[in-house]
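In what follows, a single structure is set out as structure tokens and then discussed.
Omission of a single protein chain aside, the complex is shown with its protein chains in their original locations.
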Amino acid sequence: MSTATTESATSTTSAAVGTTDTQKRSFTASAALYLNERTSLAGFIKELGRKAFPDHWSFLLGEVALFSFMVVLITGTFLTFFFQASMAPTHYSGPYVPLKGVEMSVAMSSTLNISFEVRGGLFVRQMHHWAALLFVAAIGLHMLRVFFTGAFRKPRELNWTVGFTLFILAMAEGFTGYSLPDDLLSGNGLRIIDGLIKGIPLVGTWISFLLFGGEFPGTAIVGRLYTLHILLLPALVVALIAIHLVFVVVHKHTQYAGPGKSPGNAVGPPILPIYAAKAGGFFFIVFGVLALIASLFTINPIWNYGPYDPSPVSAGTQPDWYIGFADGALRLIPPGWEFQWLDRTWSFNIIVPLVALGIFIILAMIYPFLEAWITGDKREHHIADRPRNAPTRTAIGAAGVTFYAGLWAAASSDILATHFSLTMEGVIHTLQAITVLGPFAAYFITKRVCLALQKKDREIALHGFESGRIVALPGGEFIEVHKQLDEYERWRLISFESYTPLMVRPDVRGRISTRQRIRGVLSRWFFEDRIAPVTKAELESAKHDHH
Amino acid sequence: MAHDDHSGTDIAAASSDAHDPLVSPGTALVVADPFENPGFPPHRPRVTDTNPQREKRAQRTVTVLFYLSILGSVWAIAAYMLFPIETNDMASVRTNNLLIGLGATLALLAVGFGVVHWGKALMADVELVDERHAVGGTEKSRVAAAQIFADANRESGFSRRTMIRRSLFGALIAFPLPAVVLFRGFAPQDKDPVHLLNHTMWKKGTRLTLDPSGAPIKAADVTLGSAVHVIPEGLAEMTEGKLEEKAKAAVLLMRLEPSALNELPERKDWSYSGIVAYSKICTHVGCPVALYEQQTHHLLCPCHQSQFDVANHCEVIFGPAKRPLPQLPITVDDEGYLVAQSDFHEPVGPSFWERSA
């Protein structure tokens, strides 16, 4: 940044920081000067302070995730001062009557202590848990926004994978946190993890043995998960968030198509002051909403669940929402998927969900690279697509969402059954069908809807919209007057990228490589059905017809 | 940043490659005669820009919000002091949580909404246009970076001295391996998980006792249609390793009409006048299977909905589990108490790789 610093000396906008004259300066100016001479801060301010930040509500979803994570960090730090990650047995002696004298681990009793004896402790604990749920939910929604607007295209493919890794880390953070209180719910959750790990071929038994420090449940797991939860995972999350945000600065934010906006510019209010005010204020709003929820709504009432004991279990034992898809995948496997072969046990009722989810996650993670390979487009993309203008991508996304939703709903199959007076078996069979067939249905429906919307856009761009004004022609015919769009409105509808299917041609040696062949097939799949964007000539002739 | 030395002609060279004819658009449709971007629409002023009264009002609103925030903070502090948690009074916990929380909520929301409102209504309504530059930077800096690597390579001899390079890679691969070995210490060195998984506390003559009290159970006390949650004798008194043993030894005892039981020939004597004992640990992933329906004789796991038919030696009738729940052979001792005939004849709980039938 040294070049930036020298440049700042000539800057006129940051006069207070840059000038070296001996005029009497205000305290703020002196402090700024002092700091700058030791930090090169002026360079950063000059570089970033007046960057334009495109403005759209959906661009704030990532911020929601960031802000909830900050709340998680703040509240979590408070909790560490009280929580004791020990599985040593103790007898509860706190104020909660239905647990008095009950044997439990120190982890559980210290969590009860935070809840019932530390003033405001329950508030902080509930805010921590609610913020964690919001954190992952906001990441999910943010990812959907990025996916459906194609904001992962060059140059942002790597940032998509960084974000995706954050999503997985957030789930890991959530699960380790869920397990810490050592109550009946989390204990049974760990029991499921133990069973899941044991089902992994070759290494499962030993991984479980090492993870739990011996036989399940052992006395080590809470302490180990605590180290992951408060040290390793948060460090990784913070580091990746930093990388994620640096990428945002390097790439500048995407923007939606609009008059004046082009692939070569970024249009929006400046970071200082408007964006800073909005984002700063929004942090407090997210914090405040979480505080409101935490003061009004119970979350994870471990006092109901009681201490972990391998014998009892509660009806409605579920993981937190973000692990639901994995739990649902386990529930949807039909009976009998386990075999003895070569004197070993092959638990396909566990291997299949693990592999299926693994493939799903990997496909989602590499999707940007896949699409880039299919289109062969090497240009940078800074204009976010409207989902309808990339029908195949949107349809693939809808299929993925349906698959995830099927698994997710399956994790609450018992609650769906009781609350909608259905049979549990019926719910599971339906969800099996939805998870397997639903994605195909979602794909075809979404693609048709996208193409229809594109057609409609085209229609409106060419012929305008129905004005609602009916006029009688001299011949007695009645027509509705179509009102033409103005050029700004039209620009929104017509300025989008369109791709044609790849024509596979032999290379110089007259051969077509398998790679090219596959690319050709994929490209046809992606772009065979397409609505061509309006051309100037078409618009001219349409205008001609009307007048 | 991405564009570290843009001056003069470099800006043009480095400006976004979106329109650069040298960058391949792939299969994108390139229109020879594209529409002209109409440029920015005319600026539309806000009410607060045109109406000084509205501007004043917005200013007042923001100020009031900030004062409300202070009020919220004071409220939260006051609630902390005025509504403490009284010993043994859960209602006071609720009040404490609610009032501190609402105070904090007001403090946070008011300042948040205030700042955003300030930004929206009062700060100058400007939109800036930044020019984007290719993320790859200028050709000049690319060449410079490549030169640095080339120099470093030449100076170090990294490519040239293959023997050094290869042995370095070897060393780098080998050095983390000791760390992998350390992980063996995560579990007791002298124990083998496969052996442990194959055995439970149950052995010949171990009495079946009630969970959690540990009181022994007389066969005559188990009425038809009942389900009793059972642990082996001696488990309730254990201090070390109690949960680990319980996680394998928990048993559900049920009494059916003997005529309703369809027993395997080799297990004919494993039950006692319609009383059967099955492991409570699901053969899927290990949740306690304890939802017993006394009329249908079905056992249901609440975690993943596997169902077992107790009348048919706990065969799986629904859900992801494959294997029936292991049966504990039982009989009665001289005093009429229920006892185990032996340990389970197979490992209990979830499947694992080394498990053989």
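Letters A and B mark the chains as written, and numbering starts fresh at 1 in each.
As a convention for this text, a contact is a pair of C-beta atoms (placed from the backbone, for glycine too) under 8 Å apart; a residue touches a chain by one contact, two chains touch by 3 or more.
Following the convention adopted for this analysis, contacts and distances are computed from a predicted model.
Undergrad: Which of the following names does UniProt give to the chain that is not shown: "ABC transporter permease", "Cytochrome bc1 complex cytochrome c subunit", "ATP-binding cassette domain-containing protein" or "Acyl carrier protein"?
TA: "Cytochrome bc1 complex cytochrome c subunit"
Undergrad: Looking beyond the chains shown, say which of A:V118, A:I271 or A:M424 touches the absent one.
TA: Going through A:V118, A:I271 or A:M424 one by one, A:M424 is the residue touching the chain not shown.
Undergrad: Quick one: which of A:L33, A:M70 or A:V102 touches the chain that's been left out?
TA: From the options A:L33, A:M70 or A:V102, the contact with the absent chain belongs to A:V102.
Undergrad: Using the definition of touch stated at the top, determine which of B:A28, B:V129 or B:A227 touches the missing chain.
TA: Residue touching the chain left out of view: B:A227.
Undergrad: In the complete assembly, which of B:T48, B:T138 or B:S351 touches the absent chain?
TA: B:T48
Undergrad: Consider the whole complex, including the chain that is not shown, and state which of A:V64, A:I271, A:A364 or A:I396 touches that chain.
TA: A:V64
Undergrad: Against the chain that's been left off, what residues of chain B make contact? List them.
TA: Residues of chain B in touch with the missing chain: 44, 46-48, 61, 64-65, 68, 90-91, 93-94, 97-98, 102, 105-106, 109-110, 113-114, 116-117, 120-121, 125, 210-212, 217-218, 221-229, 254, 288, 290-296, 298, 300, 302, 307, 318.
Undergrad: Touching residues of chain A against the unshown chain: what are they?
TA: 55-61, 64, 97-102, 115-116, 122, 126, 130, 133-134, 137-138, 141, 184-185, 278, 281-282, 285-286, 289-290, 292-293, 295-301, 303-306, 309, 311-322, 324, 411-415, 417-418, 421-426
FYI, only the chains that are shown with their structure count from here on.
Undergrad: Can you give the whole-Å distance between the Cα centres of chain A and chain B?
TA: 16
Undergrad: Which bits of chain B are touching chain A when the two form their complex?
TA: 1-2, 4-5, 15-20, 23-29, 31, 33-35, 37-41, 80, 84-85, 87-90, 93, 96-102, 104-120, 123-132, 134-135, 183-184, 186-188, 191, 193-194, 196-197, 211-212, 229, 231, 239, 241, 243-244, 246-248, 250, 280-282, 284-288, 290-291, 302-306, 316-323, 349-357
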